[in-house]
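Here the complex is missing one protein chain, while the rest keep their positions.
Right, chain A next:
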Amino acid sequence: MAGEQDLLDAVVMADERFHREGYREGYEEGSSLGMIEGRQHGTLHGAKVGSEIGCYRGFALAWRGLLHGRATERDSKKMKVLEALIGMIQKFPYDDPTYDRLHEDLDRIRGKFKQFCSLLNVQPDFKISTEGSGLSF
């Protein structure tokens, strides 16, 4: 009967409407919750990478200054490796979490850094305060 059908429609509509209203509010809440949560995680991870790369960069650039103008053959080999390291670091998009070669490039930089350190015969003690890869030689 038409009356029953109308009633049924009204019930279904009301049912959907209540769900929809709750959904709308939840969505808004969830959006900002997700933003906050995402940012907290992102900040930690970004800082970890920034800290490590910054360390290598500061170390490399300072050593470039310290080795400046040295003419011996051993020093020129050091300079070559150093310049390669600096090049890698400058090219690395440290603030982009979506970079598809993030881990490979980071590993290559770490390797080059270790190579440079062994050429120098030094063992840097990088007290990396953010949780994660501590450097130890």
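Rule of thumb we're sticking to: a contact is a pair of C-beta atoms (placed from the backbone, for glycine too) under 8 Å apart; a residue touches a chain by one contact, two chains touch by 3 or more; residues count from 1.
Note that in this section contacts and distances are computed from a predicted model.
> Refer to UniProt and select, among "Corticotropin-releasing factor-binding protein", "Protein YAE1 homolog", "Large ribosomal subunit protein uL1" or "Mitochondrial import inner membrane translocase subunit", the name of the complex member that is left out.
For the chain not displayed, UniProt's protein name is "Protein YAE1 homolog".
> Which one touches the absent chain: A:9, A:83 or A:96?
Going through A:9, A:83 or A:96 one by one, A:96 is the residue touching the chain not shown.
> May I ask you to list the residues on chain A that touch the chain which is not drawn?
14-15, 18-66, 68, 94-98, 120-127, 129-130
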